[in-house]
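Entry: chain A
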Amino acid sequence: MESASKNFHKAVIGATKLKLKSEYRHAKSALRPSFPYGKPTLPGAIEPEKKKNKLGVDYNTDWARKPAMKFARRVVLESLARPVIHLIASPTILGDEIFQSLKGPFIFTANHASHLDTGLLLTCLPENIRGKCVAAAAADYFFDTPMKAFFAASVLNAVPMERLKVNRKSALMAADLIDKGWNLIIFPEGGRTPDGWGQPFKGGAAYLAIRTGAPIIPVHIHGTRQLLGKGARRLVTGTTRVTFGKPITPTEKDDARKLAERVQDAVACLADEAATTFWEAKKRNANKTTPSLEGHLDKGWRKSFASYSLPSPSRPSRPSWPPK
Partner candidate 1 sequence: MKALQIEKNLLRFGAAALLAKTKGSGKGASIGPLRYVDIPMPGEINEKWIEIRPILSGICGSDLSMLDGKSSRELESFVSFPFIPGHEVVGIRADTKKRVVIEPLLGCISRGLSPCESCLSGHHDRCANLAFGDLEAGLQIGYCTDTSGGWAESFFAHISQIHEIPESMNDSDALLVEPAACAIHAVLQDLPDPGSTVVILGAGTLGLLTLAAVVEFAKPKHIVVAAKYGHQKNFAKELGATHVVNSDKVQAIVRSLTKSRLVGDTLSNGADTTFDCVGSSASIENSIAITRPRGKLVLVGMPSKGKIDLTFLWQRQIQMHGAYTYGIEQVPPGHENSAVAKGEAGFSTSTTFKLAIEMSSKMGLGRLHSATYSLEHYEEALLHAGQAGSRGAIKIAFAPNKNKKIQREETETL
Partner candidate 2 sequence: MSSRPGFVMEVDRSTPPTLFWHGEGWKLEKLPSGSRIIYPKEPMEALRDPDRAIQDALDNPLGESEPLDALLKPGMKLTIAFDDISLPLPPMQKPDIRQRVIEAVLTRAANAGVDDVVLIAALALHRRMTEAELRHALGNRVYDSFAPHGLLKQHDAEDPDGLTYLGTTDKGEEVEISKRACESDLIVYVNINLVAMDGGHKSVATGLASYKSLRHHHNVATMRASKSFMDQHHSELHSANWRMGRYIKQQGIKIFQIETTLNTNTFPSQFRFLQKREWEWDIRDRATFIASSKVMSKTPPRINRSVFHSILSPHAMSSVQAGEVEAVHERTTEHVYAQQLVPVSGQSDILTLGLPYISPYNVNSVLNPILVACLGLGYFFNLYRNKPLVRKGGVLIMSHPTTWEFNPVHHPSYIDFFDQVLSETTDPEVIQSKYEESFAKDPWYIHLYRTGNAYHGVHPFYMWYWCAHALEHLGKVIIVGGDPKAVSRLGFSPATTLMDALEMAKDVVGSNPSLTHFHVPPLAIADVS
């Protein structure tokens, strides 16, 4: 008996709530033009759809690849972003000769230390490739608000990528873009390094390569952490080094995990090369003594600290002009 009357009360309260909601929505719409000229009001029984559906992984970036946007981005990239980035980061580019003989689309997999990475990598690519590049960007970071999503999509030509869990939609979308001839920049670590050391490569890039057959080009970026690392408040100028490795073409036998390991290995080798020389790095690689990107097993500050023991890149000497 008691529970019945309780249920009854609950039902009455529920109905009253619905009614109030409906009255409120009705009253709120009193001043705007009536449907269909104005927006429809929601029935009391319907919960408003959460807007976030539209953001994150589900953010549709098709508009950012329309010809007009492509053109605008190109103008910005060539006339503004490139000179600025060169000024800030003064990159040295190694291994870019591979683009002379290969046809895209490619999947660029790079280590990730800074927000500058995407821009820097873009400016270091040959013109025909950088004009047709999309960047995989963390859906939860770059696409969580409309403004950020707009910025990421329009300026960086970013596509949302789920980094915390496997998401078929974002993978399919990226694969679709590669199939359509777009190059993809992806940071397989899934985020910027917190401490200077690398993080394990996730399988996404490898999966895409296997699915689309596009070759992976391992890239190592050195030095951006010092300019604008994770948590940095100020941007400082400095020098950087971008090293392109030999393309890794997936075979049918590859599975995503193995391939991801190969890619990680290749990037580690590039890092070694950036720190030393090509030949030394190759030798260490052959002996399987390439220093791991992930470095120490230490944690916390000691790990960060240890990362500084990596040799700093040797700057090529450049005659300054006018001579001092």
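These made the cut because all candidates are chains of the complex that A comes from, given by their letters.
Criterion: a residue touches a chain if its C-beta (ideal position, glycine included) is under 8 Å from a C-beta of that chain, and two chains touch if they have at least 3 such contacts; residues count from 1.
Keep in mind it's a predicted model, so treat the numbers as computed, not measured.
K.L.:
Contact as defined above, complex as supplied: which of the candidates 1 or 2 touches chain A?
P.N.:
Candidate touching the shown chain: 2.
K.L.:
Mind listing the chain A positions that touch candidate 2 in their complex?
P.N.:
Chain A residues touching candidate 2: 18-19, 21-26, 29, 35-37, 39-46, 49.
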